[in-house]
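Only one protein chain is missing; all other protein chains are in place.
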Amino acid sequence: MTVFLLLPSLLFLLVVFVGPLFRYAWLSFHADSVMTGLIAIPNGGANWLRLVQDQRYWQDLGQTLRFAGVSVGLELFLALIIALLLDQRWRGRDLVRTLALIPWALPTTVMALGWRWIFNTPYGPIDYFTNLVGIGSLNILGDPNLTWMATVWADVWKTTPFAALILLAGLQTIPVDLYEAVRLEGGNPLICLRRITLPLLRPYILLALLFRLAQAFGVFDLIQVLTGGGPASSTESVALYAYWNALRFLDFGYSSTIIMASFLLISVICLIAWIGLQILIPTHSESRGVIKS
Amino acid sequence: MKQSTFIKKILASLFAVLICSAVFGLVRARTIESVTFLMAAPFADATRDLVKQFNQEHRGEINLQVVRGPLETEAMSDLAISSLLLGKAPFDGLLMDVTWLPKYAAAGWMEPLEDFFNEKDVDALAIGAREGNSYDGHLYRWPLTADMGLLYYRTDLMEQPPATPEELVLVSQSLQKDRKVDWGYVWQGRQYEGLSCVYLEMIDGFGGDWLQPNNNHIGLDLDPGVQAAAWLQELIDQGVSPNAVTNYAEPEALQSFKVGDAAFMRNWPYAWTELQKSDSAVKGNVGITTMVARPGHSTATLGSWGLTVLKGSAHVNASIEAIRFLTNESSQKQLFLKHGYTPTQQSVFDDPQLLQDKPILAEFGQALKVVKARPETPLYAQISDVLTRQLSSILTRETTPKDGMNVATSHTNQILISAGEKL
Partner (left out) sequence: MNRRFLIALLLLWSLGPLLWQVYTSFCSDQALIQPFVSNDHRWTLIHYQNVLNANPPFWRYLINSLIVGATSTFLCLVLALPAAYALNRIPRQLSVLTRLALVGAALFPYVLLFLALLELARALNLGNQLLALSLPYAALSQPLAILLLNSAFNDLPPELEDAAKLEGLSLFQRFRWILIPLISPATASTAILVFLFSWNEYPIALTWISDSNKLTLPVAMARIAGSSIYSVPYGAYAAATVLGSIPLVLLVLIFQKPIVSGLTSGAVKG
C-alpha cells in the first residue's frame, strides 16, 4: 500500500535526477554533434581525452571554483553577522527580516540587468563614487581582473539572506543558559562566539555551506546575463561552457562529458568541504573541555 | 407552448447561422496561408512596410508575419537553435547570418532551395552576394542584404584615405597631435563575433589566411596572423584607439565616430545612413573605403543576411513567394534608401537614378567586389569562439600576440581533430 504512495514521486525523482546521470555517462563515450548529424556514435574515451587537454575547461573550472569559494565564504561571514543581529529582539525586527529576504526572492536575471547598470562605466553609481573618492574610473565590467568580483558581489547580495535564515534557525536552538554560564565564568562575547555559538551552529553552517557551494558551482543565470562570460572569458563558468557546447556548437557528446566531469568534481569538493569543516570547528563537547580548563 | 416553440425556432436558426458562419470562416481561414518569418530586431523593423505591402498584394491568400528576435547576432542564433532543437519550430522562414549556414545545413534543418531559384536568378545577384548561400552542393539561403566591412574616414580631415596599416597609424597620430580628434581609429574589440570580422580583414590584409576549409590549414600562428593581432594590440598601446575599444561593439564605435571623436571607424554599411542623420556631428564629412592592407590585399568581411526556409514548414511555396518579394528590385531600393541596407541584385547597383541620388552606392558596389567570407564550416562557432577568446586576451594585454595566436592555433586544431575533420 505504502509503495503506491511513494511510487509517483519516486518515478519523477528517478527520471529527473538519476536518469540524467546515466545518460550523461553513456553520452560522454559517444560522438553526438552536428558533425555526426546529431546521432550518437560510440567513440571510446575520445571526449574524455579531449576534456583533459582542454585548457579552456580547466580555466573555466578554476574561475568557477574561485567564484564559488569567495562567494560562499563572504556569504557565510555576512550571514553570521546578520543572523546574530536578527537573533536579538528589537522593535521592527520582523519587518527588517522580511525586507532583507527580498534580494533572495528576486530572479537572478531580473536583478542582473540592474547590476549591469550599477557597475556601468561611465554612467553607473559605482563609477561615480570611485571617481568621488579619487580612485578614478575602474571599468569594472570590462577589466578581466575586476569583473569576476562584480559577479561575486551580485551573487552574495542575492543568496546571503537565505544563508542568514538557516544560521538564524540554528541560533534559535541554542539554549540561553549556555551563554549565561560563560558570562559567569568571565568570558566575553568573542569567547561565546568561539566556544559556544560556532560549535553548536556547525551543522547549520555545514548545511548552508554545502548547499551554497553546490549551487554556486553551477552558476549560470548570473554569468550569462551580467557578463556573457567575458571579458576575455574571465567570468565563464563550467555550466556556461557546457551550455554553449550543446546549444551553440551543437556538440552534445562533449557537453555531456563536461557536465559529468563537473558533477564528479563538485561531489569530491563537497566531501572535502564537509571534512574540512569538521576539522575547523570542533563540536561543543570537544570545546567544553577547553572552557573548563 | 407556442412561445417556447417560437423561442426554440429562434435558437435553432441562430445556431444554424452560427454553424454556417463558423464553417465559412474556417474555409476562408484555411485558404489564407499564414507564413511566419523570424528576423533580428533591426531587420524586423526595417521590413515592416514591405511586409504590409506584401500582405496587401496577397490579401486573402498569404499573410506574412515577422517575429522580432534579439538584436545581438549570437542571441538571435541561440533563439533559432533552441527553437529548432525542440522539434517543431514555430516559424517557416529564418533570416540567417552568413556564418550560421553550414551548421544549420549540416544539422538538416533547412529546405534546399535550388528548385526555386534557377541560374538566371543567381546570375542576377552581384558577385559578392552569391557567397555564403550554399553548403555541400545545395542552395539554402537567398540573400537579403550583402553587408561588408568598411573603413569609414573623415573627408574634412584628409584628402585621401590611408591604404596601408602604417599609414592609418601615422595619419591618426598626426590628427590626434593637432587635437582634431580624440581618437584615431575606433573598431569592434569586444570578445564577440564582430572581433572575428575585424581580424579577418587584417589577417587577409597582411597576406595570410585564417582557415582553409578544404585542407584545414590554419594560418593564425604564421607571420601574417601574428602581425595582424600585434597591429590591433598596438593600436591600443599607441593610443590610436581608446582602451574602452576592448568593450566596443558596432553601436559604441558608431556613437564615438558620430559625435566626431574619431578619425576612422570600422563598421557595416548601415552606419552610413546613421551618420547622415541630422543629429550626426560629422554629416556630409564621411567617406568610405575598404580596410587598410598590404598593397593588393584589401578585403572586406562578408556579413550578409539571407532568408531560408525551414524543413518541415507547411508553407514552402508561400514562403518562397515572400522571399522573392522581400528581395526583389523595388524592395531592395526601398531598404537601401530608407535604411541603408546594401542591395544584392546587380541591377540595383547599376541603377542610374539610384546612383545619382546616393553616390555612395557605387562605393558599396566596389567594396562588395573584394568580400571575403569567414571559414565556411559547421564548426565555425567554435573556432570563432577560440579566436575571439585569444584576441581578447591579446588586446587586454593578458598575453602576447605570438603566444595568443599559438594557443588559438592549437585549440583550433583540437576542435578540428575531435570533430573528425583532421587526423
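A and B label the chains in the order they appear, each numbered from 1.
Heads up, the rule we're going with is that a residue touches a chain if its C-beta (ideal position, glycine included) is under 8 Å from a C-beta of that chain, and two chains touch if they have at least 3 such contacts.
Quick caveat, the model's predicted, so the values are computed rather than measured.
From the set A:142, A:199, A:218 or A:231, the residue in touch with the chain omitted from the display is A:218, counting the whole complex. The omitted chain makes contact with just one of the residues A:46, A:141 or A:168: A:168.
Residues of chain A that touch the chain left out of the display are 1-3, 5-6, 8-10, 12-13, 15-17, 19-20, 23-24, 81-82, 85, 88, 90, 94, 96-103, 105-118, 120, 123, 125, 128, 157, 161-162, 165-166, 168-170, 172-173, 204, 207-208, 210-211, 214-215, 217-218, 220-221, 224-225, 239, 242-243, 246-247, 252, 255-256, 259, 262-263, 266, 270.
Against the chain not shown here, chain B presents residues 41-42, 67-68, 70-72, 75, 79, 82-83, 85-88, 90, 251-252, 255.
Just so we're on the same page, only the chains that are shown with their structure count from here on.
Averaging C-alpha coordinates per chain places the centre of chain A 39 Å away from that of chain B. Residues 74, 77-78, 81-82, 85, 103, 106-108, 190-192, 243-244, 246-247, 378-379, 381-382, 385-386, 389, 392-393, 396, 398, 407, 411, 414, 418-421 of chain B are the ones touching chain A in the complex. Contacts from chain A toward chain B in the complex involve residues 31, 33-35, 37-38, 46-47, 50, 53-56, 139, 141-144, 228, 230-233, 244, 247-251, 254.
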